[in-house]
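So that we are looking at the same thing, I have put the structure below in structure tokens.
With one protein chain removed, the remaining protein chains of the complex are shown where they sit.
On to subunit A.
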Amino acid sequence: MTEVHVLGIRHHGPGSARSVAEALEELRPDAVLVEGPPELDGLLHLLGDPDMVPPVAGLIYAADQPRSASFYPMAAYSPEWIAIRWAISASVRVQAIDLPAAHTLALRAAAEASPSADDGERVGEDADVESAEAYRPDAIAILAGAAGYGDAERWWEDAVEHRGAGPVDRFTALTEAVVEVRSLDERRGDHPDVVENSRREAAMRRIMRGVLREGHRRVVVVCGAYHAPALVPESFPPASADARLLTGLPKVKVAATWVPWTSERLSRSSGYGAGITAPGWYQHLFEHWSAGDPERSVSTTWLVRVAHALRKENLDASTASVIEANRMAEALAALRGRPGPGLAELDEAVQTVLCEGSPLPLDLVRRELTVGRGMGNVPEETPTIPLAADLTAAQRTLRLKATPLEEVLTLDLRKPLQLARSVLLHRLLLLGIGWGVPSDTGRTTGTFKEVWTICWRPELAVAVVEAGRFGTTVAAGAATAVTERARAASSLAELSSLLGNCLLAELPDGISGVMAVLSERSALQQDVPALLNTVEPLARTCRYGNVRGVDVTEVRRILDAVVVRAGVGLATACAGLDDDGARDMRRSIDSAHLGLSLVPDLAPDDWLRALGTVADSELLHGSVTGRATRLLLDAGRVDGDEVRDRLSRRLSVAAPAPHAAAWLDGLLSGDATLLIHDRHLLRIVDEWLAGVDEKTFEDVLPLLRRTFSAFGRPERRELGEQLSHHGGALHAEATTPDLTSARPALQTMARYLGWEEIA
């Protein structure tokens, strides 16, 4: 007759883990069954690999829809981890028992598809249902709560371990207590959680029956304490009843693997029944118990670690204070009638003794200590998709380690290694793997610097698997992803920004994919602002694509066509705009103009002629015409006198004030530095202003104020200084530069730019 021992544990409970380890040593079973989806069976042997470092998580995803996935995290102090490792080292049979994830994922997909079948409350609970972790009720936390304990591990230690009984008897007593907990459950039989639970337990029993038939001498079952009473063979319902529960369940094809996990992710309680608040503290407890040194107390070693962390933050934490904090924690525990200090008492003692009553220093070290920054590792033999393997290889060659710490990476794109890193991060972004997020480069106008914030979240493993459908390598996958997104893109602007991304990610294949869609769409596009907005990205592609070895003749062809078409439609498109529309249009015109300036040999005549039509019109919105005038002035298409005349005309008394203001705004706005350094423009404005009579001046003053108030205070001051100090110089004829003296400097400059020697 097979002897079965059911060990009901708390997931991620160091106390449970220790008791499981002791029980296994005592029982020495020849088969170990551990709660977990059976799909992991084929991978359990990997946990014995020396390269497998917890925390890790089993990842099971639907093969054709990886977004639907479940994680099964394990820390070094997880009883499951202990049990599996023991079984591997003792070379005994080990198997996962639970409802197959194939069913769980299919059921979840079905529940999502028909929300009406589900209560509203579940929707809120599982808002993050995509790739949520498995739901597991924590019976030990319930028992601890009933006994007045906030921390289930403390209860375990006080109530279970200090009973003096052997480890096996402890679990038997606990199972009896859980029977009581389960009998208090008042949820109806058709409550979704109850249905799910009975299915899972039926599935566990089905696997157990199979194992028992194999005729082992002694079997140990490690499962969540809540399930323990249901898995005692004496209480098994008939096999047919279980079979009935499990027939006709939907099923999907799934794949399983191990992924590295982080302490921080373990600490998150959302959507995960066995979430724990202080993984770092549990880790500490477990290490302490495993060391088994009766001379050292848990709290002392913990307080010493706190003191070290505080010192690292340059806070005083003397040894004498640590001793006092220790005594304080013990006094608090005694006052509260507890056998020893727990995390709450230790935290309070630290705050009172080491931090002078302030909670702030403690918060500084909380992440480091209480949560921990550890990230697991999985061995290379772990089955994985080709894309993930390619990514790992790329990470290794680029020496870019995936860590859970948020890190700011500044890349100098002139260096090959750093450029390669940038390319990788850009490609991952296109694949939807948000490992790095581009940040503000700060105060630089150079294009060779990039700043990224990188942080590897374990959930990204799912994103990697999901991206696997695009291709087997990061480069090929990104190119496919871009092409796919281009086909689905709804606007020209989206397409052109995709094009820009392709450039950054060095994806020539992607560019050709995007271009095919773009040429088709732009031919059909009637919307002038959309056309204008594509000019800049296209022009960038032309300008810098050559540098990166991309064939740009096709891009150039489209760019030319877009510019012509935009120019033709510009005047019509500017008609009848309200203030918001005019602002958008002005932005589009600016961006297109900037784009055109990037491509030197692009004939801008058509464009400038179109701008001229807009500038001449008295009927269009002032903001747009003013802007057009300014662009023409900069391009030398209208002269200063003409602009002066227009200024007077536009700002004369008869012109409605809002129109006048908009025009002036269009003319002058933008970068104030231009106005500061462009004496020409400043002189035009200055002369006009000096020429108006007093009455008109009073009328236009508010408009001028309004425009100038958009400039920053220092910029306005500088303008004022220029006008007051060099007032005379403004009116002087532009001085002819002394070319002879400037010649050496000009020649050097020309050499830098790669020009021919200038005469």
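In this text, contacts are C-beta pairs under 8 Å (C-beta built on N, C-alpha and C of every residue); 3 or more make two chains touch, one makes a residue touch a chain; residues count from 1.
By definition in this document, contacts and distances are computed from a predicted model.
The UniProt record for the undisplayed chain lists the protein name "AAA family ATPase", from the options "Hydantoinase/oxoprolinase family protein", "AAA family ATPase", "Carbohydrate ABC transporter membrane protein 1 (CUT1 family)" or "Na(+)-translocating NADH-quinone reductase subunit D". Note that of A:Leu332, A:Met375 or A:Ala475, the residue touching the chain absent from this view is A:Leu332.
Summary of contacts with the chain left out: across A:Thr352, A:Asn377, A:Ser491 or A:Ser512, the touching residue is A:Thr352. Among A:Asp151, A:Glu196 or A:Glu324, only A:Glu324 touches the chain that is left out of the view. Contacts to the hidden chain, counted on subunit A, fall at residues 316, 318, 320-321, 324, 327-328, 331-332, 334-337, 348, 352-353, 355-358.
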